[in-house]
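A single protein chain has been removed from this complex, and every other one stays in its place.
Take a look at chain A:
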Amino acid sequence: MFGRIKEAISRNKKLIVLTFEVFWIVVFLLNRIAGDAMEMPEFIYVNF
């Protein structure tokens, strides 16, 4: 089982790295956009 997983990982190394990179680039960009434009706060106390 572990052998098969290992093989699949080495076969798809490029894809893993690409997915990893794209994910963190998206997270980085979203964080910048959201962080730059802090909205006016509102009261938080109910789940309406």
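Please note the rule applied: a contact is a pair of C-beta atoms (placed from the backbone, for glycine too) under 8 Å apart; a residue touches a chain by one contact, two chains touch by 3 or more; residues count from 1.
One rule holds for everything that comes next: contacts and distances are computed from a predicted model.
The protein name that UniProt records for the chain not on display, among "Protein-glutamate O-methyltransferase CheR", "Branched-chain amino acid ABC transporter permease", "SGNH/GDSL hydrolase family protein" or "Acyl-CoA dehydrogenase family protein", is "SGNH/GDSL hydrolase family protein".
Listed by residue number, the positions of chain A touching the unshown chain are 8-9, 11-12, 15-16, 19-20, 23-24, 27, 30-31, 33-34, 37-48.
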